[in-house]
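Could you have a look at this structure, given as structure tokens, before my questions?
Here the complex is missing a single protein chain, while all its other protein chains stay put.
Letters are used for the chains, namely A and B, taken in the order the chains are written, and counting of residues starts over at 1 for each.
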Amino acid sequence: MSEIPDSISPQTPESHPAALHAGDTVHLPAPTAFPFLLALGLTLVFASLVTSAWLGALGGAIAIVAVVGWFRNVLPHEAHEDVPVPMEFISYIPTLKKVSHIQVDETHRSQFPLETFPISSGIIGGIAGGIAMVIPAEIYGVLRFHSIWYVVNLLGGAGVGGWINPTIDEMSHFRLGAFVTANIIQGATTLLVGILYGAMLPVWPKRPILLGGIIAPVLWTGLLHSIIGLVNPFLQQRIDWWSFAASQVVFGVVAGYVVTRRGKLRRLAQAPLAARLGVETPGLMHEHGHDAGESSKSNGERSGSSQDKGDSPE
Amino acid sequence: MSTATLQPVETEQEWRLPSRGVIAMTSLIIAESAIFTIFVVAYLYYIGRDVSGPTPKQVLELPIFNTVCLLSSSLFIVLAERAIEHGKMVAFRIWWLVTMALGIIFLYGTGAEWYKLIVKDHLTISTNLFGTTFYSLVGLHASHVIVGLLMMLVVAVFSLLGKVKPQHAERVKVLALYWHFVDAVWVVVFTVVYVVGR
Partner (left out) sequence: MGEGTFPIPHETGAGIAAAGGKGTYLEVIHSWIVTVDHKKLGIMYIVYALLFLVVAGVEALLMRIQLAAPNLTFLSPQTFNRMFTMHGTTMVFLVGMMILFGLGNYLIPLMIGARDMAFPRLNAFSFWMSALAGVFLYFSFIGGNGLAGTGTAPDVGWFAYAPLTERAFSPGHTIDYWTVSLLANGIGSIGTSINILATVFCMRCKGMTLLRMPLLAWLYATMSFLTLVTISPLTAAQAMLMIDRYLGGHFFDTQAGGSAILWAHFFWIFGHPEVYVLVLPVFGMVSEIIPVFSRKAIFGYPAMVAASVCIAFISLGVWAHHMFTIGMTSVGNAFFTLSTMLVSVPTGIKIFNWLATLWGGKIRFQSPMLFAIGFLFQFLIAGLTGIMLSVSAWDWQLHNSYFVVAHFHYVLVGGIVFMLFSALYYWYPKMTGRMMSEGLAKWHFWLMLSGFHMTFDLMHIPGLLGMPRWIYTYEANRGWGTLNMLVSIGGFIQGVAVLIFVYNMVRSYFKGAIAGPDPWDAWTLEWSTASPPPAYNFAVDPEVGSRRPLWDIKHPEDMDSAFE
């Protein structure tokens, strides 16, 4: 337990080889007027555009002098001055009234929650859900209009410039513009919802299926329902809200399931960046778990609190 | 130790930071690229919108020789960088001067082109939209070439005086970065003005 502070106590001045003492000096760049002169010269040159050319000539002369002076100030050796360091070590005394430390178990220590989902889970869940939700939408399109392109055209209709009130027949045929637009809209929105979802995970880490199956669809539907008339009035007119809602639930359930499957990540702030991003680096993860177990002061507690899931998202 | 351990490993490694010259020059290049982008967009936007002549098709010729000169100068400045890194000062001076000479040839070429356009074709910056956008875009690039050449001239003078040492390799590298940028911009300007716009 005591080994941690020992092994990383770089702060005490005694242990610092480069510690200065009273009477030492520090190299600092010497003050110089040339930057000011250059700025003044250039401003005068600019000012000559609205005043007189003479001012410009004066400014130019000042600027040239300043450039030369600046150059000689820096090369071959940077001009510097030695500032003496009158220093003593004083001990730190907070001047304000202290507030009490949050009393929690030491392992928790302002790194709530102990375990959470990696943000990448949200993103991947979003992508998976975005793909899965195409199925009920397509079922609707095929059953109702006998065309797999109807739904695509519905979503991407804004991408076809010349379309004003297209007929059902037009809607049932492949249009490249609509296809591309639909893919962009679907991809961008599901990814964004996924990211939003991922950002919320640390705040609410316990029930991903609830979050994924209900909250996220509500967010997603709410978002679309409120803005769809503005960004794509065409879609709003034709949308079948029942199949739409079915798509949402599929999205939510799939996203929630994917997140659960990807597992929890313990103590986000403590995990290496790779683990936080959810990158699969099995060797790393393993070592991390091993070391964490060994060097942490509360080995038992940690493994007790999350026996079922390892550190790694595998 | 792997990075996954709890012990802060950084303190045991050498603490390395990127070179501030390179970072600063990269930042400057980002800013300059934004300026060029705006001028290029304006040029592309105004192609063919003139209400009076002359048009690019009538007066512009492909500056192939110029382009070869400028682009090859990038190669020579790389050789100069290599030379100074390995402490071969004579080779450095030669490659450096070759680079400058190529830059000057390019500048002369642009000057000759402009002279022909102004005197023979009567195209000035205020003649029409093509004149406005052409002179400002090519002129902006040429001014960057001039600035680059002036800075290279300073290095050349000090190098011939024997003041430039191998330990200045990094500063030379930063300057070379700028020169590469100027060359890269020319590729864009050339494409836009002489290929797309003509």
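The rule we apply is simple: contacts are C-beta pairs under 8 Å (C-beta built on N, C-alpha and C of every residue); 3 or more make two chains touch, one makes a residue touch a chain.
Predicted model only: the values in this text are computed from it and were never measured.
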{"item": "Residue touching the undisplayed chain, where the options are A:V26, A:V68, A:V218 or A:A245", "value": "A:V26"}
{"item": "Chain A residues that touch the omitted chain in the full complex", "value": "4-5, 8-13, 16, 18-20, 22, 26, 28-36, 38-40, 42-43, 46-47, 49-51, 70, 73-74, 83-96, 98-102, 106, 109-111, 119, 158-159, 161, 192, 195-196, 199-200, 202-203, 227, 230-232, 269-270, 273, 276"}
{"item": "Interface with the unshown chain - residue positions in chain B", "value": "6, 8, 10-11, 15, 17-20, 23-24, 27-28, 30-35, 37-39, 42, 45-46, 49-52, 125-126, 128-129, 131-133, 136, 140"}
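Keep in mind that, in the parts below, only the chains that are shown with their structure count from here on.
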{"item": "Chain A-chain B separation of Cα centroids, rounded to whole Å", "value": "35"}
